[in-house]
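Here the complex is missing a single protein chain, while all its other protein chains stay put.
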C-alpha cells in the first residue's frame, strides 16, 4: 500500500513519497505515518468483526470525506469558501441515477453513470465558477452565491414532480426524490454491503493521497500563494482566475465523488441533499477539523458524521444544539480546528 | 538615447480617478541593460505609473510597448509571462511558505527564460543558505531581497522595483544597490521607483523625475539634481514649479 | 383468561341508513368479528413473559421542521404500546376479503389466508376464541381486554428514533431498525419523501412496514401497509360538499411538490364529474412565504371557493395573510387542521370557513373518541393537539398486535399474510377496514368546518369510504407482489383532464 511505502520512504525522497511528506498537512513524522497506516489497516480488517449493517454505516461516515477534502482544498488552501458544495454532490448523484437507470442491462451502464455524473459536476462548476471568478466578485460574495446556487438547485429539483420530468425511463421525482438508483456493478459483483464498504474506503484513501500530493506539488503551492496574496501571485505570472477556477472544479468533482458514493449507499437521492441544512454541513466538518489540513478534515468529517448519527439515533433532541455549540467553541478557542490544534500540541510536546 | 532599441516604451499614459489626475501623458523609454530610477515627491504619480506598467491599472489613454509588443490591454499575469518581473513597496512574500517554496512558486508561472540573474542575486544576497527557513522567520531586509529573487526567478528581461530599500539600514541599502548594479551590467533592464536619494545616487545611470503625474525632468543624476526646479519641487515649492 | 366482553346492541346495522340519518348517532356499525384463534390454542404460544420483547420500530421527526407532527405521533405510539403491555387491545378482528358491510354483522368464518392454512375459529374482540361476533357502537368503549399483558407473552418495546426531518438520517435509522435492532414491525414516516427514502430498504429486507400518514395515494407495495387516508377518500367528498354548498367555480392553490400537484390533478379531474370547473390554479414553491400575488390572482379569478393544498411552515402563512387582505372566500382542504392544528395555532379568524374532509380530529364528539382523547391527555397532559396522523399511528400499532396475536408469531411474512385476511379495527374515528388487495384502509370520513372562532363542527359524515383507486388500477397485493407508487399518469382517466 502506498501509505505504508511512504512511511518507510525517506522524508525527502523523490516522486509521490516526497510530495506526500511535503509540509502542507499534519502528520509528517514516521510515527504519524505509522499511526495512519495502522488506522488504514484497522479500516481494512474492520468488516471481519462487523455486521453488514455496521460496515454500511461506517461507509456512510466515510463517504462524505471526498466532498470535505475538496472544500478543504478550496477554502483552507485556496481561501475561497463555497457554501454550495452540496449542489455538485446532488448533480453527480442525479446524473448518475438518470444514466445508470436508463441503462439497466448494459454491463457498463453504471460506469457510464459514474463518468457522466462526475462530468456533470465538473461542467456545472466550470460554468458557475467562470461567472464567479472571471467576474472577480468580492471574496465575501462567493459563499452567498454558492449557497444561492445550492438552494436554487434544491428548489428546481423539488419542482420536478410531474411526468414531464421523466428522463428516458427515470422520473426525477420532485421532493420525493429519485428512487431505485442501481448500484455499481463489475461483472456479477454489485457494490453493496461489504463490497460497498471496501469501495468507499478505497476511494477515500485515493482521494486523500491524491490531494495530499497535490497540495504539496506546485499547483497546490500556487493556490496557497493566491490565498495569501492574490495580487502578488498574479504578478508572479499566474492567471489567478484560472487557478481558482481549477481548484473550484476539482473541489466540485470531489463533491461529485461523494454524491456518487451516496447514491450507491442509499440507492436514492432527494432535493433535500442540497438544502440549507445540508449545505452548511461540509463547512462545519472542515472548520471544526482544521481547514488547512486534509488529514484533520478527513478525521473530523468521519467523527462528526458518526457523532450526529449517534446523537440522533439515540433520539437526542440536542443534536443540533451540540453541533452548533461545537462549531462556535471551535471557531472561538481553536480557530485552526480541533484536530489540527491537538495534533500540533502533541507534536510539540514530543519534540 | 534612441527609442528604437527600447525594451519598454510608454507613450502618453493618462490615468484619472474621478476628478484626480494621477498620470497625464507620461512618456518613458527604457533600454536593455539600463538601470533607471524614477523619483518624485509624494503624490507625483510614481505608484500610479508603476501600476500602469505592470497592469494593475489600465490607462485611460496612451500605450505601452514591451519587447516590441503592445501590452497596453494585457492583464498583469500576461505581462509577467512576457518577461517583466516586479516587487512591491510593501513586503509581500508568502510568509506561510519556506524560502524554497516561495522561489518555487515564483518559478513556474508560464514560460521562463534563463535564470542567470536569479542565480547571481540569490548568491549575492546570501539567501541560498536559508532555503528551508520559513519566510516569516526572515528579517525585513532579507524578505525584500527574497522578493527581488522571486521576481528574477523566471528570468525576466525587465525588473520593476517599487521602493526596494524602504526600511533598510544604510549598509543593507548599499548592498542592494551593488547587486542591482551588477545585474544591470549583466544586461538586465531595471526600473526602480525610489525615495532614497543616497540609493539613487549610487545606482542610477539615468533618473526620471515625475511631478503631478507627468515627466518633469530626465537625465543623469548629476544633471537632474543640479536643476533648480527639481530642487524646488522636492523642497515643496510646488505651485511655482508647476506654473 | 378473561371472559369475552359482552356485546351490547347486537342489532344488525344498516350502514346506509346510519349515514343518512345523521352522524352523531351512528348507533351501530359493524366490527365484524371473527375467526381464528389458532394462536391461543397452540401450547407453544404460552411462553414466559421474560422473553425477548416484541420490537416496534418507530421513526418520526421529533425535532426539526416537521416536529409538530412527529411528536404527536410518537406520543400516540407510546400510548398504544402501553395499552398493549397493560393487557388491552382495540375491538375488532379479521372479517374476510369483502370487508365491512359486505356481510352485515359479522363473518363467522372468514377466508383467512394464513400461510399454514390452519383451522380457523371465531375470536371475540379481545382475541379469545368464541363463536359470537360483536357490534361496536359509536358510544361504546373500544378498548377491550386482550387476554394477556404484552403480546404473545412478551412485552412490547417501542424502539423509537428521531429522523430530524432529514431524509438521509431516515435511511440510516431505517437500516439500523431493520438490520441491527431487527424490529418486528416498522411504523414510520410523515412526508412522502421520508416514506420513499426508506421503502427501498424495507423492500430489500422484506420488512413489515406501516405508513400511517394521509398521503397522495398510489403506493402498491407488498411489504407496506398504508393506514392513512388517500385522495379518493378526502378530495372527492369535500369537493362534493363544496360544489353543492358554494358553487362550481374552484380555484386551487397547491404546494408545488408531489403531494400538491398530484392532489391538484385529482381536483382538476373530478371537477367535471361533479359538474364543477377549476378556473384557476396556482402552485407556489414550498419556499414562498409571502402571498400577495397569489391573493390578487384569486381575487381576479373570482371563484366560488378555494381549494388550498398548502404544505409546511412557510405556506401556512397564506391563511393569516389572505384573511388580513380581506379574502373571505370559503376554503376547502384535505390537509390542514387535522394534522398541523392550524385552527389552534393561528389567530381566528384566519381559518374561518375552512372545510376539510378528515378521518380524524380530536374534536370528534363520539364517546369512544372522547375516551381516547382523555386517555391520551392523561398520559401527555401538556400536548397541544391530538391529530389525524397520531390517531392513525395509534390504531395501526394496535392492529399489528392483534394480527401478530392471531398469527401466533411475530414472523413478519406470517403477520403480513394474516393482515391480508381483511381486518376491521375499531379506531377512535370509527370502524376502519384494512383491505387485503391494496394494503390501504377504508375510513370514516367527516367534513370538519371551522367557524370564525375556529371552533370545529362536523357537518357531514361518510362512515366508510373505500380506497378504491388502486383496486381500479387492478392492484391485488395478496396475489401479485409489487413495490411501486402509481400516479394519476398511470390512469387514463386523469390524462383526459391535463
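Observations, loosely collected:
As written, the chains take the letters A, B and C, and residue 1 is the first residue of each chain.
Keep in mind that, in the parts below, a contact is a pair of C-beta atoms (placed from the backbone, for glycine too) under 8 Å apart; a residue touches a chain by one contact, two chains touch by 3 or more.
One rule holds in what follows: contacts and distances are computed from a predicted model.
According to its UniProt record, the chain left out of view corresponds to "ABC transporter amide-urea permease" among "Multisubunit sodium/proton antiporter, MrpG subunit", "Acyl-CoA dehydrogenase family protein", "Peptide/nickel transport system ATP-binding protein" or "ABC transporter amide-urea permease".
Only one of the listed residues, A:16, A:34, A:167 or A:327, touches the absent chain: A:327.
When the full complex is taken into account, the listed residue touching the unshown chain is A:147, out of A:147, A:199 or A:247. Looking at C:88, C:170, C:215 or C:346, the residue that reaches the missing chain in the full complex is C:346.
Within the set C:299, C:370, C:451 or C:476, the residue that contacts the chain not displayed is C:299. Only one residue in the set C:67, C:85, C:146 or C:409 touches the chain that does not appear here, and it is C:67. Within chain A, the residues in touch with the undisplayed chain are 75, 81, 131, 135-141, 143-145, 147-148, 151-152, 155, 159, 276, 280, 283-284, 287, 317-321, 323-328, 331-332, 335. Take chain C: the residues that touch the chain left off the picture are 63-65, 67-68, 71, 256, 282-285, 287-294, 296-297, 299-300, 302, 313-314, 316-317, 320-321, 323-327, 344-348, 384.
The rule we apply is simple: only the chains that are shown with their structure count from here on.
Looking at A-B and A-C, the interface holding more C-beta pairs in contact is that of A-C. Each chain gets one centre point, the mean of its Cα atoms, and the points for chain A and chain B are 44 Å apart.
Across the interface of their complex, chain B is touched by residues 23, 218, 221-222, 224-225, 228-229, 231-240 of chain A.
The touching residues of chain C, counted against chain A in their complex, run 62-64, 160-164, 166-169, 171-173, 175-176, 179-180, 191-193, 196-197, 199-200, 256-258, 261-262, 285-287, 487, 489.
Taken in their complex, chain B has these residues touching chain A: 54, 56, 75-78, 80-81, 86, 88, 92-98, 101, 104-106, 108-110, 150, 153-154.
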